[in-house]
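Please see the structure below; I have some questions.
Every protein chain of the complex appears in place save one, which is left out.
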Amino acid sequence: MALDKLEHADEQMQECIDNCLDAAQVCEWCADACAGEGEEMARCIRLCRDVADIASLHARWMARNSGYHAELGEICADLCEECAEECEQHDHEHCQACAEILPECAESCREMASA
Amino acid sequence: MALDKLEHADEQMQECIDNCLDAAQVCEWCADACAGEGEEMARCIRLCRDVADIASLHARWMARNSGYHAELGEICADLCEECAEECEQHDHEHCQACAEILPECAESCREMASA
Amino acid sequence: MALDKLEHADEQMQECIDNCLDAAQVCEWCADACAGEGEEMARCIRLCRDVADIASLHARWMARNSGYHAELGEICADLCEECAEECEQHDHEHCQACAEILPECAESCREMASA
Partner (left out) sequence: MALDKLEHADEQMQECIDNCLDAAQVCEWCADACAGEGEEMARCIRLCRDVADIASLHARWMARNSGYHAELGEICADLCEECAEECEQHDHEHCQACAEILPECAESCREMASA
């Protein structure tokens, strides 16, 4: 059985959780792969590490309906946008995957934060 | 776009990542809800908190193909099994959801750990 | 040998890291102990869990000089203040320890965030 629905989470929140977990996964992959690709990837590694941390925590705080998830969501959105801008400049498959996935996460975090 | 596939992750690993993220979500919800339901839920809160932590980290370590993800997966499997046994004794919707979701996570963590 | 000093961390940042790590420890203890003390501690458990998460992450982001540590520090300060107000209403040793330790963490996070 896959997790169907958290009791408190409407469709918008569940979508934001899913987007954050996708963002965290792709950034874990990208940060790790970039470590083997030389010092010009330093900024990419750093931003991906921050996104992986905050998107994971944001998903967990939404899952438990923490009183501060919106505040965390704002930072998550900012970081996803900055990281996507960095990643789209690199041709690696992992960087291109980041550049495609992170803007959607940023958008749903903004919507959740202002809901 | 949803995350399609991590480059290094075969179907088995991606399924284990998904199961761990479902386990973390349902345990965040259950630990939080149990906090408002009295001291007989103390063991449930404690086990759910541990599962939420380790399943989240296990998913992240698989996403970046860490050299120690299998070791973490063993602990994750043990905790999921112990938590499911506790949760199935309680009628709350969140406890029943835990009891249904965690055994599947335990099983895929065991398989990944021995792969 | 104990860790002496992170290269980039001046005295103010190292003090803030130490305060965040103390806050995380005392809130882990308090959330766990409150789980066994009945439903009137629900708000305390929830706030302590949030503080433990964010203070831990804030310390890690300062330790690696992340570009977004100040933004995280603002949320950490808000949560420490709200949690200290809740904890000071309870006589348990762990709640009183929280109420004593968290305001200092809040203050140093505010100072770091505006530095």
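To keep things simple, chains are lettered A, B and C as they appear, and every chain counts its residues starting from 1.
In this text, a residue touches a chain if its C-beta (ideal position, glycine included) is under 8 Å from a C-beta of that chain, and two chains touch if they have at least 3 such contacts.
Because the structure is predicted, anything quoted here is derived from the model rather than measured.
Considering the intact complex, the chain excluded from display touches A, B, C. Although one chain is not drawn, the whole complex shows that of B:Leu72, B:Ala97 or B:Ala113 it is B:Leu72 that touches it. Only one of B:Glu15, B:Glu37, B:Asp53 or B:Glu88 touches the absent chain when the whole complex is considered: B:Asp53. Not every partner is drawn; the one left out touches chain C at residues 1-3, 6-8, 17-18, 21-22, 24-26, 28-29, 31-33, 52, 56, 59-60, 63-65, 93-94, 97, 100-101, 104. In the full complex, chain A makes contact with the omitted chain through residues 31-32, 35-39, 41-42, 45-46, 49. Considering the complete assembly, chain B touches the hidden chain via residues 46-47, 49-50, 53-54, 57, 60-61, 64, 66-68, 71-72, 74-75, 78-79.
Quick note on the criterion: only the chains that are shown with their structure count from here on.
With centres taken as mean Cα positions, chain C sits 26 Å from chain B.
With centres defined as mean CA coordinates, chain B is found 20 Å away from chain A.
Across the assembly, chain A contributes residues 60, 64 that each touch 2 or more other chains.
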